[in-house]
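This report refers to the structure that appears directly beneath it.
For this view, one protein chain was removed and the others were kept in their places.
When the chains are written out, they are named A, B and C in that same order, and each has its own residue count from 1.
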């Protein structure tokens, strides 16, 4: 057992940290971290940030060098996430391009596709979104109904996608469509297309969330056009592409865990500094007890992640146990952010500029409801763990 | 809204209370409540107690007068249970005969069956058990496999029953058997027989429970014999008989709730009297908080029972909401008895004569595990509530 | 024994539900988010027309002289549609206090106007970085040259802009145990009211700053320095009412969850067939029914002299707050993505549940009251 980083890893960390200190937007490290409210300005700001990352060679460290990456090891990726969380770096606007679409194309794209897309993913010139969920295909993606039908030498695509993140800023979409309704098993007959968002057949509408944000979109497809050259893998074999893509998203959960850890540490600070009747909250025995409980769970989740990571490093691929991490981090996040609001007493009800300390806690609380739903609900996660890790029988309809 | 009892009800309570004070076994009220350990002595002791009840006219108050009951109202039954719990009366050895088999025979038995059995149920001359569960038919009673096959003018019964309470002392059994395997719906093809336990084809083996008790039995049936005259209702219509019987068991949950309330009050006394480092437990803020939580839940469960009872009195039958009571009381009992052991600290680990106060808490804790399983597991209860009260779709296989 | 609402009470519930349905249910709350209080005002004048505002006011002040229990249907229905406003503060906090401790003059002034629906009173108790307790009240009322002068800050004062008057808890002595008094302020113009942004946007709250505000002796209710004890009487009625409000809201949450689980399909099944969904809704339902039983009893017992009067009311409140926020949160999860949108009502219930969770005292605060009142 060894919790230290190698010299090479420490050097990597130092290099990144130094680079960030120089290249983060003006005033960022000091706390000036407001992003533009206007959508176009927001998009321009984050595209510029990605361009900066690209110029520094930090846009896609896990990609092979030949495609503009650094061939980073898994541990270097972890360090990368740790450092980004540490400085609360601006979000990566092309997250989907860098972490999902790019690696998938490198893996199973045609030479033409690689040529056409990879560079622009790196630079932020083309932002990607994913067209997965549909109104009646949420937890059950195999129920998707968006049809792609061959019409001469092009494909016409009709249907509706929902919960498409970055849809409002994206130039391109990694789109799941149904190309066959015949087969018995519903997960056959799905094809992945790479389509242009900027075409007459594609309309995007923002979804207003319960926390007021508009991170997701509905995407309406009406005779949207693609060609054979836009297919990833084979016609009707989109499910395999999807699975490959999910495997490429190998460290996102690490970033979430480091964020959770940071939020927990911030909660400790909150409890130490927030006073009620002149007494810091942390003096309250009930609060102390709960904080100790959270400490055990946050540390336990992180350590468990490191244990799964060790397995991944040793075996070259993650074990089924790593599916535990997403369930744990999203549920814990929900409880922790609720707790952080609750301990503020009645003042926890104040919002925005009137908030007692910082309304980030109230915002986190609201946002946390999305985390146990998005990317597979906790219920679906439990099914997956039950079936893949424990070998329990499959659920109804699966 | 009115929480008072009528004069008639109060008179009933006084009459019963006075009778109990005179007729309970010697020393019972003062705390000498040990039952004999030897099975035969135990059985004789409780048969004698039931005979006493019978002689006083208190054995089966809810039965019609013509069959030896008192035509008691629902509220009188409730008062009866309250008073029995108050004096911690000895268990009713023929509980199944009095509360289940008797009322069912009165309702749907033949004249011969009534003639033959009712009086002996009342006096305790014939103790009854129920033959329901089987090794592979627990929560799912429709899976029962014990076969009854017509052989000339008699029926031969073969199979195995399990979890038969009072099986080791019973003279008679209310037995569910399968008489047809043809029908599509598995709950058709079941027939109820009234059989003798004292015959060569019936063998009874006690089940040793995790708390050391032997309340239940396995019953092996090998060419056990019954006749047409022993059938309740019609051949193959046992499921209807079973449902009718369950409806007759209308106040048992009330007795459990009054017992829960008593145990909660005893827990309060425990927390007031039990000292750690010279300080009563009730001074500990964490314990105070938990006690307040239990108080709300225990009171809430009781009040909810009274509300359901009001519905029953008004409508002449219980509403579907009353299925909530069993789930609530068994789960709460489990938590409460665990809490009562836990607050004793390390001394909660001492047992029997070495227990810090009274090992009844430890015994209750162990016994509580059976309550969320027996009489329908909590999982099955939740299905029932979901389907009957909320109208949610039926589960797999139901 | 009869543990149920009367037919009259249930009929009354029907009337209020019908009325609120006409207003579009949660539409009233949603309009408050858009800062349009017109519907809310109309709801309140309609409630007054129906006689609700006079239910627990004596006949001599033009009320119906009924009991707390008769207000239950109203509060449950208001909760069901998350109607904001001052009905609870006015009728379940201020009215009981004035009835018990007010002078004849105060009764005449306030009770008659409240019964007629002409006066809504808000409650200014909470202060920044203090809790709701004797020590937490630092806003001071001092006698100086024969005048009473008020100084200090109150926050999270509900619907201050709709209020015709305010009840304040203020400090009149340094004595921690016995140093608080209750004051009624009509002269709304002299108060410095500033809207605060609320986590529950459908529930408006404000900060009130009093700077050398002069009030008269007639504005003090009951005995000086006995305000905290007197407030407890009001808190009993208020928390009984609040329990009913939350039970009404929870009922709608359970209804939403169950109905959605019947129609939403995934994996070829209505999701209500999956035990994770089904059992979760069942637990919500079980908690709802127990909360309802506790709240009925609380509203009955509050008008009696029973020993468990305090324990019953505060048990109802703590149980209902705990289970309401749990159910409202779970309702979002059961709805999946759509439950996370602004469009559906799910989030409105979570926000209101959060609003009331610690309103006028946390769960441990009330649990300690339960234990103390039982003499443990």
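Going forward, a residue touches a chain if its C-beta (ideal position, glycine included) is under 8 Å from a C-beta of that chain, and two chains touch if they have at least 3 such contacts.
What you are looking at is a predicted structure, and each value in this text was computed from that prediction instead of being measured.
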Check the whole complex and report which displayed chains the hidden chain contacts. A, B, C
Please pick, from B:140, B:171 or B:321, the residue that touches the omitted chain in the full complex. B:140
Pick from B:44, B:313 or B:373: which residue touches the chain that isn't shown? B:373
Residue among B:48, B:207, B:244 or B:268 that touches the chain left out of view: B:207
Out of A:52, A:136, A:259 or A:304, which is the one that touches the chain we can't see? A:304
Out of B:7, B:32 or B:353, which touches the unshown chain? B:353
Residues belonging to chain C that touch the chain removed from view: 274-276, 279
For review purposes, identify every residue of chain A that touches the missing chain, sorted by number. 1-5, 75, 268, 271-272, 282, 285, 288-289, 291-293, 295-297, 299-301, 303-304, 306-307, 309-311, 313-314, 321, 324, 327-328, 379, 382-383, 385-386, 389-396
Absent chain, residues of chain B that touch it: 133, 136, 138-140, 143, 162-163, 207-210, 212, 274-277, 286, 341-342, 345-356, 362, 365-366, 369-370, 372-374, 377-379, 382, 395-398
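FYI, only the chains that are shown with their structure count from here on.
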With chain centres taken as the means of their Cα atoms, state the distance from chain A to chain B in Å. 54
Distance between chain A and chain C based on Cα centroids, please, to the nearest Å. 41
Starting from the mean Cα coordinates of chain B and chain C, work out the distance between those two points in Å. 42
When you check chain C against every other chain, which residues touch at least two of them? 269, 273, 364
Shared-interface residues of chain A (touching two or more other chains) are 286, 396
